[in-house]
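A single protein chain has been omitted from the complex, and every remaining protein chain is retained in its original position.
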Amino acid sequence: MTDSPLLKPSPPRPSGRRANQLRDVRITRNYTKHAEGSVLVEFGDTKVICTASIAERVPEFLRGREQGWLTAEYGMLPRATHTRSDREAARGKQTGRTQEIQRLIGRALRSVFDLNALGARTLHIDCDVIQADGGTRTASITGAFVAAHDAVTKLIAAGKIAQSPVKDFVAAISVGIFEGSPVLDLDYDEDSQCDTDMNVVMTGAGGFVEVQGTAEGAPFTRDEMNELIALADSGIKALILKQKEALETQGV
Amino acid sequence: MTDSPLLKPSPPRPSGRRANQLRDVRITRNYTKHAEGSVLVEFGDTKVICTASIAERVPEFLRGREQGWLTAEYGMLPRATHTRSDREAARGKQTGRTQEIQRLIGRALRSVFDLNALGARTLHIDCDVIQADGGTRTASITGAFVAAHDAVTKLIAAGKIAQSPVKDFVAAISVGIFEGSPVLDLDYDEDSQCDTDMNVVMTGAGGFVEVQGTAEGAPFTRDEMNELIALADSGIKALILKQKEALETQGV
Amino acid sequence: MTDSPLLKPSPPRPSGRRANQLRDVRITRNYTKHAEGSVLVEFGDTKVICTASIAERVPEFLRGREQGWLTAEYGMLPRATHTRSDREAARGKQTGRTQEIQRLIGRALRSVFDLNALGARTLHIDCDVIQADGGTRTASITGAFVAAHDAVTKLIAAGKIAQSPVKDFVAAISVGIFEGSPVLDLDYDEDSQCDTDMNVVMTGAGGFVEVQGTAEGAPFTRDEMNELIALADSGIKALILKQKEALETQGV
Amino acid sequence: MTDSPLLKPSPPRPSGRRANQLRDVRITRNYTKHAEGSVLVEFGDTKVICTASIAERVPEFLRGREQGWLTAEYGMLPRATHTRSDREAARGKQTGRTQEIQRLIGRALRSVFDLNALGARTLHIDCDVIQADGGTRTASITGAFVAAHDAVTKLIAAGKIAQSPVKDFVAAISVGIFEGSPVLDLDYDEDSQCDTDMNVVMTGAGGFVEVQGTAEGAPFTRDEMNELIALADSGIKALILKQKEALETQGV
Amino acid sequence: MTDSPLLKPSPPRPSGRRANQLRDVRITRNYTKHAEGSVLVEFGDTKVICTASIAERVPEFLRGREQGWLTAEYGMLPRATHTRSDREAARGKQTGRTQEIQRLIGRALRSVFDLNALGARTLHIDCDVIQADGGTRTASITGAFVAAHDAVTKLIAAGKIAQSPVKDFVAAISVGIFEGSPVLDLDYDEDSQCDTDMNVVMTGAGGFVEVQGTAEGAPFTRDEMNELIALADSGIKALILKQKEALETQGV
Partner (left out) sequence: MTDSPLLKPSPPRPSGRRANQLRDVRITRNYTKHAEGSVLVEFGDTKVICTASIAERVPEFLRGREQGWLTAEYGMLPRATHTRSDREAARGKQTGRTQEIQRLIGRALRSVFDLNALGARTLHIDCDVIQADGGTRTASITGAFVAAHDAVTKLIAAGKIAQSPVKDFVAAISVGIFEGSPVLDLDYDEDSQCDTDMNVVMTGAGGFVEVQGTAEGAPFTRDEMNELIALADSGIKALILKQKEALETQGV
């Protein structure tokens, strides 16, 4: 990871990080005991439990076809945030934000899954934020990939599928314009004040799966977008190294 | 509008359009009679009724502040599509897709609105698709801007606000990779088969408000993204001309 | 259509119409392109899109019987009315009024359909009001009949059914006591102030399918009811002529 | 009450009643102890508990106006019917039929109530069917009037209002065409097989408040409608005598 | 039933009853006509209609197994109570209290039912409170047992099952600490002020099925619990005599 390509010096970040510096990222496998894959992913103070559960059935729209499905759900504990949010189960419906995030997680993971190779079964991804400090959706995608990988490994070990449906790695990171400068991996302090917020999902091969950029304040320019994309690219390379490390060094 | 910058010839599009060619775009103001702003927007066979309604109150979270709000809702008639969809009102909830779109429309319009200049009132945008053929969200944003502009004009004419809260134009278009080549303004035939689908929202000044790109099939590269962005840029310039024309040539 | 049978001169109507005069009625077939039947029906400023969609399945309670079903749903765009109404899909439920109207539309159309001749399929009627000025339920029934007729014609043309399940025409009109006098086809100005409001559904053969009269103010007498029924009878005869004209003169 | 005006002899009714004969009607006041008005009304085997409850507040749309409101809710115990129906509270929503009926009850009672004389309070009517044998909505209206009258009497006795807001009596009855002949007060056996079903609500002064006729089978003629209305008129006169008797002879 | 084992004299109860005295208990069978079992149970002024309905199907989780199911639902008429409660069907959900009670009723009855002997059918218990004065859940269980017994008797009489699935009687009663002393069968005046409220469900053989004790005020001691249990035991013995009497002396 090199320094920011910007010539002007970046303003200091609240966390003291350099513009292109990720927070401490930790991926803990086998975090809870029942799920086929269970990961605690931490991007600094953002902590998400990602589980992957295998069900031997498929949704209605795939009945009778020899193909699997992967779907994701997302939630936050009510007090994962600075002030308590209403519990969605008690309100009786998920917010638009929740639905947007869980749809994003599902699409991101499906982009690297061969659903035919999964057979007629469903992989349920659950991402539950136990502490939020910005970047919960990107941490969720990054951790969920590892949980899904573990679940698939168990399917192979059990002889249920012959080859892995996992075609590539996938991870996600946020980038944004904070006080006029592009920065990588926004925490809450930056996220709540930034002008532009962009979430990027990329594969191990470097392809883009999702780019979602929003100008919260001033619109952004094509140059800024290019810088943000470059920052995201470097961040995701680092995250995929973390995923590989977790998969290699922690026992099954 | 010039030809595509790609050297290799683009494959033919189902509609026979050139890669950088918009569908016929029509913006009809004063389409229905009750709303403060009411527009029928057509992107080819995609037809959306966009209304802007003024309410002399603000949501709870803005009570007591001298600031307005702009919010958007989106819907599709059950048979706007090839096969009938369930009516959301009968099912008792909006789909995740609907919520995602209406949140996008709201953010897009707020990006060019000075909510302080609006005073303590709410501008409700309703976008209802009566016929769908791809691009309903981009047509919605493009038409809703004109409806909102008309509503604001009435507020000024009535002496309720002194100056316009509208800071700039805003419009949206989709771009995508269809059979390996970037194309502008996807219709349903293209949208249902494309590898990458990207929705871009830009202001009259050329700033980006939203970029939402999704790889439905193969991931996309940075070069492809650049080409898509360039196509979108040209398309939005044309759409904003259409908006200006509609506002200038049709009577109030 | 003859003049009102009342001896005393009727008071002037807000619209300047005679007591027994319908608003301008327009029935436009093939209004949107996807549905098997699609009609825009206009009773003056009341405009409703009526579609008929064929589904090759029947509800649970008819499984295993060689019989079809016809069901109707009704909705209003939030700003079809003078002031914006809440969107039912966002509120999460349909109002009692909506349910009452869609049940009425369904019963009215089923009264002229031989559901055995339809085979094991469902005809879904959707009536969506894009502009409301009184009489939305009667316009819906009148337009929906034409849409259903078109859908059935396609089934016959496709060789799916041998003979038409349509046994007769059906149309609906409102009548009411406005400023003491019976009038035909109330618009919003009359409807919001009238003493009695009655909706009448009749067949081409002149039989009554529904009579729903409500005293909003003073109760009504049997004589008044008789006059209202006579007015409705004449109005429905005229509407059925409009339906026939639309079916004969507009291409398939 | 005289015999049917029809010349041809009516076919026998399943219950052995004459065409113009009501079932045994019983109105028991003070049936439960908490409500301001509480009535058990029986039309033969149809049994409905009607309560009237006074609340010292009005709905939002009446705030700040010195006017009251009257609203009604309706329900059926799950096993009030031949086969068990789902409990609406467990399903999480009221059916369209339930909403239609409770709206009808509310309109019927409001037609004889001077809501200004009620002051800024709400009269809640609850009609709960404990045994159903046809005619639950007409029994509900007939019983609810007596319960509402009792509640109002307590308001006057307590000195909360000076004069009664009750302007007239109101009652309701069903009539229908059963095996080709008009009959009064249909029970379930008749209701489930009749061609036409009509519910009529009338005041003590003989005015019509609601007429709701539906052809379940063959459409009905104007002559049939006239006969039905005449039958209903005679039935309602008898019901209002029952209401008067109950109010006079049973202690407060 | 003997006097209370407490040496100190109990304080007077609002109703004037002795500490170990039940209210007047009445069990009326065949209260409504459609249900396979229908009972009005009264514990003093608490009145509950309990019906048992047989359905020839089982829930999803029992499909394919030759076993039956018994499930219970509970409700209160809105004005069964001192002040009107919201109608759960109108609110769109059951309260936590309602769900807790209906789960309790179901468990209590299943404890004396051999679900294998019931065959592949479901016994639906509905307990609807028409007047509440404390103890609605205990009255519900006590009455529901009799209704269920009647429904089962009809199954046997119809030759659908060979032997009764009813293994024992079951009844329930509340006990509590009121003004420092244990009392049996709390009415509303006691229930709303007591320190401890305990609901006990027991079989005819004297076994405990449920003990649910809650300290509403001061925590209770083990001695107090023992006294409460003894009181409950005596009360339930008396209730089961009432059940037997009802089953023996009232015709089928």
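Should a chain be cited, it is by its letter among A, B, C, D and E, assigned in written order, with residues numbered from 1 in that chain.
We take it that contacts are C-beta pairs under 8 Å (C-beta built on N, C-alpha and C of every residue); 3 or more make two chains touch, one makes a residue touch a chain.
Just so it is clear, the model here is predicted, and its values are computed rather than measured.
Novice: Using the document's definition of touch, tell me which of A:Arg23, A:Arg107 or A:His124 contacts the absent chain.
Specialist: Residue touching the chain left out of view: A:His124.
Novice: Taking the full complex into account, find the residue in A:Asp45, A:Asp114, A:Glu216 or A:Asp233 that is in contact with the omitted chain.
Specialist: Final answer for the missing-chain contact: A:Asp45.
Novice: I'm checking contacts with the chain that's been left out. Which of E:Thr142, E:Ser174 or E:Thr203 qualifies?
Specialist: Within the whole complex, the residue contacting the unshown chain is E:Thr203.
Novice: Among the options A:Ser15, A:Thr28, A:Ser53 or A:Gln250, which residue touches the chain absent from this view?
Specialist: Final answer for the missing-chain contact: A:Ser53.
Novice: For the chain not shown, which residue from A:Arg65, A:Arg84 or A:Lys244 touches it across the whole complex?
Specialist: A:Arg84
Novice: Just to verify: which one of E:Glu66, E:Asp86 or E:Glu100 makes contact with the chain not shown?
Specialist: For the chain that is not drawn, the touching residue is E:Glu100.
Novice: What residue numbers in chain E mark contact with the hidden partner chain?
Specialist: 93, 96-97, 99-100, 102-103, 107, 111, 198, 202-203, 205, 207-215, 218-222, 225, 229, 233
Novice: Using the document's contact rule, name the residues of chain A that touch the chain not shown here.
Specialist: That gives, for chain A, the contact residues 32-35, 38, 45, 47, 49, 51, 53, 55, 73, 75, 77-84, 87-90, 92-94, 98, 124, 126, 128, 130-132.
Please note the rule applied: only the chains that are shown with their structure count from here on.
Novice: Between C-D, A-B or B-C, which shows the same interface as D-E, counting it as a repeat when over half of the contact pairs match?
Specialist: Comparing each option in C-D, A-B or B-C with D-E, the repeat is B-C.
Novice: In whole angstrom, what separates the CA-based centres of chain A and chain D?
Specialist: 60
Novice: List the centre-to-centre spacing of chain B and chain D in whole Å, with centres computed as mean CA coordinates.
Specialist: 52
Novice: Take the average of all CA coordinates in chain A, do the same for chain B, and state the distance between these two points in whole angstrom.
Specialist: For chain A versus chain B, the centre distance works out to 28 Å.
Novice: Could you check chain B for residues that touch two or more other chains and list them?
Specialist: 92-93
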